[in-house]
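I have a structure I would like to understand better, so I am pasting it below and will then ask my questions one at a time.
Every protein chain except one is present and positioned as in the full complex.
Entry: chain A
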């Protein structure tokens, strides 16, 4: 059977939201506007310093563009999962468990918010500008990386969102902690990992793999060596980190749902 149930559900969800046209347009514009603030912050930083950890504004803008586009894509795709506590309270999770489809897939499409899509516009603009102003010697490999990196980063962030949402099966009020990791993770990846303190940079950049979202791919695109001493091949391989994240998140999600099924709360 060619028809895809998830695609149908997603289309229905979007149709439902389009019923409220005025608030829809308003949200779309507002969302695009809010996210621009991050870029303004970056510009403000470069008014007082010419470089961050040896990287000029073009290079940092590239990292910011990558991180933001990746984050926004992930946010549009699975950002609604932060509402897991509500799904538990309202019984949506029970309703979802009664249907012959995956819980994750259903929750993602059933509460998909088209309004968040406005944010992608800003990310695309920032990334596009960065690719032009940064000093990149274009090769076929770099073109490929430039296309793959934001998507891989999006998978990483989506995995972090999912893992964070899954922890809310245990901690119903854990939303703030999870936000610290997700939004903190976006802001972290917007700047060169080399500028952070040693253990902090290592923890977020390499243990959580956030350096692979903006910093390392940017190094590969720019052809720069890492002041932190990571080998050049790892800059190219960085997108693969998202695969590890995806598997880990899938596992955590499954454990979370099983926990719900055994505790009922």
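In the analysis below, a contact is a pair of C-beta atoms (placed from the backbone, for glycine too) under 8 Å apart; a residue touches a chain by one contact, two chains touch by 3 or more; residues count from 1.
Keep in mind that, in the parts below, contacts and distances are computed from a predicted model.
Between the listed names "4Fe-4S dicluster domain-containing protein", "Cation acetate symporter", "Phosphoribosylformylglycinamidine synthase subunit PurS" or "ATP-binding cassette domain-containing protein", the UniProt record for the complex's undisplayed chain reads "ATP-binding cassette domain-containing protein". Within the full complex, the residue among A:91, A:128 or A:251 touching the omitted chain is A:91. Contact between chain A and the absent chain runs through residues 1, 3-5, 8-9, 12, 15-17, 19, 90-92, 94-95, 97-101, 258, 261-265.
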